[in-house]
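Removed from the display is one protein chain of the complex; every other protein chain stays in position.
Showing chain A:
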Amino acid sequence: MPRVLTIEDDAVTAQEIVAELSSHGLEVEWADNGREGLAKAIAGGYDLITLDRMLPEVDGLTIVTTLRTLKIATPILMISALSDVDERVRGLRAGGDDYLTKPFASDEMAARVEVLLRRNSVPLAQTRLQVADLELDLISHEAKRGEQTLNLLPTEYKLLEFLMRHAGQVITRMMIFEEVWGYHFDPGTNLIDVHIGRLRKKIDAAGQTPLIRTVRGSGYAIAEPV
């Protein structure tokens, strides 16, 4: 069972993080201040750390920097209440792997944790991705459903690749927008849904078993039909 360390000074937020991650089958430990958190993180054995940016005693940014200096590569999801736009860049540059701003939705947080935990499940050298009878060739950028070659636009290809690299995991709209388009603001309308809709029409043509699943309230997942 993957072990997660949550460093968070607000007890209620921490409880929610713990509850949410536990419900995903993770074992979560909680540290309510920076000093204890850093000590636990260094002691090791965790598969992931969720880290509040502003903490009593030792600051979140200092914890990341210290861990990375000590060559501890545990994936870190930074959770920040700081509203500064540059704060994300600073957090990621210091060695954070992902960044989430408060107020956040706990399913969004959980989805990001899952992605970080399984970040290395697809080897970089892999040249083909497959979900059921859907195949994606990463070299020729060719997509096939069964024998049928799919004609994808560049954005649709990027979107499908992102979903398939994390097959079986919930991917939120925000994650899609950040990964596929590379932007971090809220595009507002149902834009991501429209793009997913397009992709869906091409992949899950009439009569075929749908592969892209909508996860209510959270996002999307591509998976083998059960």
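In this section, contacts are C-beta pairs under 8 Å (C-beta built on N, C-alpha and C of every residue); 3 or more make two chains touch, one makes a residue touch a chain; residues count from 1.
Here, contacts and distances are computed from a predicted model.
Trainee: The chain dropped from view, which UniProt name applies: "Quinol oxidase subunit 2", "5'-nucleotidase", "histidine kinase" or "ABC transporter permease"?
Mentor: Cross-referencing UniProt, the chain left out corresponds to "histidine kinase".
Trainee: Which residue among A:Gly25, A:Pro103 or A:Pro123 touches the omitted chain?
Mentor: Considering the complete complex, A:Pro103 is the one touching the chain left out.
Trainee: In terms of residues, what is the contact footprint of the unshown chain on chain A?
Mentor: Residues touching the hidden chain, for chain A, are 10, 12-13, 16, 19-20, 23, 81, 83-86, 101-107, 153, 155, 181-191, 194-195, 197-198, 216-217.
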